[in-house]
Each structure stands twice: as structure tokens, then as C-alpha cells.
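Complex shown without one protein chain; remaining protein chains in place.
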Amino acid sequence: MKRNINLISGILLISLVLAGCAKKQATKQEEIVKPELTAEQPVTPPAEEKKPEVKIDFSTVYFGFDSYSIEETSVSLLTEAAKLLRSYPQVAVRLEGHCDERGTTEYNLALGEKRSVAVRDYLVNLGVERSRLATVSFGKEKPADLGHNEISWAKNRRVEFVVEKK
Amino acid sequence: MKKTILFLLCFPLLAGCGVKREYVRMRDQLDYLETSQKKMETQMTLMDSLLRAQTDITYQLNAEMRTRWGSLNERMMSMDQQYEDQQSRTMTQALPLGASKPDSKGIAPPAPPDKPKDNGSKPDPKQLYDTAYLDITRGNYDLAISGFREFLKLYPSSSLADNSQYWIGEGYYAQKKYQEALAEFQKVLALYPHQDKAAAAYYKSGLCYKELGQTPGARESWQTLIKNFPRSPEAGLAQDRIKELP
Partner (left out) sequence: MNNKKNFKHIFTGLSFLFLTSLVAAQTDVYLKLSTSERRPIELVVTSIQAQGKIPQETVARVKEIVDVLSDDLAFSLYFQLTEPPDSDPGYGFKKGQVLAGSWQLLGAKMLLIPELRSDKKQDHLKVRIYDLGVGRDIFAKEIIVDHSRGQAHRICDQIIKALTGENGVASTKIAFCQKNGQHKELSLLDYDGYNLQKLTALNTINLSPDWSPDGGKLAFISFQRNRTEIYSLDMKAWKLQAISQVEGLNTSPAWSPDGKKMALTLSRDGNAEIYLYTLDSRSLQRLTNSWAIDCSPGWSPNGRELVFTSDRPGSPQIYLMDADGSNLRRLTYQGNYNTSPVWSPKGDKIAFVSRINGFFQICAMNVTGDGYVQLTYEGDNEDPSWSPDGLHLAFSSNRTGSSQLWLMHWEGSGQKAVTNLGGALMPAWSPFLPIP
């Protein structure tokens, strides 16, 4: 039942977004499922993207603290990624920007966005169509490494490639 | 007869010899063509891969250059911003409050000699200014306006004089008294045309004109702003507002 509601609301949302694209703002009403205060339901992770049949691996791009500039060490990696994307024109990717836990939530959301945009712009400059590169920021919400030291933090300041279409 | 037969018999052989020679020659030629084609093919693949590599390098250089240029540009802009912040900071805080600014162009009322350390009669300028500004943030606009007027009366040549004049305008604007607000913002422009509140005063003058239904005035204020302060944040905002004008 809940799933149905989610599905319907999802469709509603999408259609509204499509309708509202020109106006930039979409507004909608939706019933919220009133939560039960008692039982804590086990959390199911959001549905994973379907893995494409063509196996394409992209390496993650890493960044410095509070930085969104592409480092020298990422250049060859991004060149490879661009080559892959140019040879598989049917592939679209979502660039997910992340930050380490040091930093405030809202600023990190903006920082993650800056990072994913930096990677996108670099790939566009390498000849990949902008329309195939979506950007999204998770700020510090989804760390790759749960540790609280420089090694973990360095692993979390990143942009991950997620293949959306093949 | 026998001879004829022999000849006839030999002819194909002889002819065969000639054909064979021709054939060999053609084979050679074909071989040559084939090898040269192969050569050309390898050369073409080589050229192609070279070209590809070149393209990659070009792309990479392009990306590299754009990124470096972008970050350089950003670094430059951040240095600019730091300089501007520091400038406006020194303007509003570091300068002794009594000192007049260098670029008043003689329009500002002549500074009366500030009596130093006249603690009894004069309130502390910083305190007077801050109190008036806090009244603005709390929405006590009339109190704020009289506070800033008091400040201007006591410290007309202070580095915060243009700020005070600006906030008087803002005090009226917040109360939707656009005619009064416009007059006060115009005073900022007349008395302190080159100081840090000028761009904002142009912008606000335009908003006042717009609220009063005087589109030409609004347009002119914003155009002057864009001309005089092209790099100010207000110039960008003015461009948006001009587009919205009927």
C-alpha cells in the first residue's frame, strides 16, 4: 500500500516537474503517511540503479579539504573516463559529489555540488556532451569510509560516477 | 605437314611462355600494389591513431587550460573580494570616526572641528551608530531614522556618514514611504557619490522609482549604476530589474 502511494506520488512528482520545468517551480500536494510512533521499521535502502550489461568502470575522483578544483592526479583518470564516454555514446552518468564529515551540512551540500560540477565541466571540455552528465550532491550524508581520520576523510571527499543509461 | 603439326603443337607452349611472362609481371605488379596498399593501410592506422592521440591531447589541453584558467580566475576574484572586503572594512571600522574621507569632493558639509574627547555632551559615535542600526534590524524604523539623523548632525564627516544616510533611506523604504526614501537615497548619491554605499543607493533609488510608478526614473538609476559601478553586485541585480521593466 505504502509502496503504491510512493509510486503514485513519484509519478505525480515527475509529471509535475515536467509540467513545471518552464516555470522552474513545481508545487504539489501529497498525503504524508503518518508514521507509527511505536515500531521502528527496518530501513530498506532506496532502490539501486540497474547495472548496465556493458560493464564500464569509472574511477572515483578525489579532492582536497574544502576544495573543488580538479587535482593534477585526477587528470589521467578523467581523460580515461572521457575516452570511455566518447566510445560508448549511449552511456549517461550521474556525477555524485560528496564531502568529508568536517564541515557544516548545508555548506557541504553546496561543496559537493561544486565538486560534481567541476568534474562535469572537465568532461565537457574533454568533448563529452553535457546532456549525458547529471550532477547531484550528497554533502556529507553518504561517506564511503566511516572512520574519523585523515585517511577516511580523504576517501570521502570525492565524486563518484554512477552509470544511469547504457 | 609434320612441321606444321609440330609448330601447332609448340605454339601453345610458346604462347604459354609469353602469357606466363605477362602473368608473372602482373603478379609482381599486384603484389606491389597489395604491399603498397598494406603499407598505406598501416600508415593510415598509424595516422589515425596519431590523430586520435592528438585529439585526446587537444581535449586534455583544452580541459586542462580551461580548468586552470577557471581556478586562476577564481583565485583572482577571491583576492579581489578579499581586497574589497578589507577596503570596505577599513572604511567602516578602522578609520578614526572623526576623519573625513579623501574623496568627498567638497560636496560634503564642511567638517566642524571635532572637539576631542568631549565625553560629557556627545555620545560615543560607534555606540550611537550601532544603536541606530540595531533599531533598523529590529524594525524600529522611526527610532533608527532619528538615531542616524543625530549621528549625521554630530559626526557629519565620519566615515560612517554615508552609511547613516543610506540607512535613513532604508528606514523609510521599509515603511513603504518611497518618496521620502528616494530623497534620502538621492542624498547618498549627492553627498557621497564615490563611497561604498553609492551602488546600493542607486539600486534602491531605482526600486523607489519603480514603486512610485516612475519607470523612466527607475531605468535611468539602474543604467547609471551599471555604467558607474559595472563590477558591483548591484549592477548585476540592476540588469535583471531592467529586463523586468515594462
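In this document, chain identifiers A and B correspond to the written order of the chains, with residue numbering beginning at 1 in each.
Here is the rule we use: contacts are C-beta pairs under 8 Å (C-beta built on N, C-alpha and C of every residue); 3 or more make two chains touch, one makes a residue touch a chain.
Just so we're clear, the structure is a prediction, and the values are computed from it rather than from any experiment.
Student: If the full complex is used, which shown chains touch the chain that is missing here?
Tutor: Visible chains that the missing one touches: A, B.
Student: Which of A:L109, A:L123 or A:V163 sits in contact with the chain that's absent?
Tutor: Among A:L109, A:L123 or A:V163, only A:L109 touches the chain that is not shown.
Student: Check the options B:R21, B:R68, B:R138 or B:H194 and report the residue that touches the missing chain.
Tutor: Missing-chain contact among the listed residues: B:R138.
Student: If the hidden chain were put back, which of B:I57, B:M77, B:A190 or B:L245 would touch it?
Tutor: Here the residue in touch with the unshown chain is B:M77.
Student: Spell out, residue by residue, where the missing chain touches subunit B.
Tutor: On the subunit B side, contact with the omitted chain comes from 73-75, 77-79, 81-82, 85-86, 88-90, 92-94, 129-130, 133-134, 136-139, 166, 170, 174, 197, 199-200, 203-204, 207, 233-234, 236-237, 240.
Student: In the complete complex, the non-displayed chain touches which residues of subunit A?
Tutor: On the subunit A side, contact with the omitted chain comes from 10, 13, 16-17, 20, 23-37, 40-41, 43-46, 66, 102-107, 109-111, 113-114, 117, 135-138, 141-142.
Operating definition for what follows: only the chains that are shown with their structure count from here on.
Student: When the C-alpha atoms of subunit A and subunit B are each averaged to a single point, how far apart are the two points in Å?
Tutor: 28
Student: So in the complex, the part of subunit A that touches subunit B is made up of which residues?
Tutor: For this pair, the touching residues of subunit A are 69-70, 75, 78-79, 82-83, 118, 121-123, 125-127.
Student: With touch defined as at the start, can you tell me which subunit B residues reach subunit A in the complex?
Tutor: Residues of subunit B touching subunit A: 55-56, 59-60, 62-64, 66-67, 70-71.
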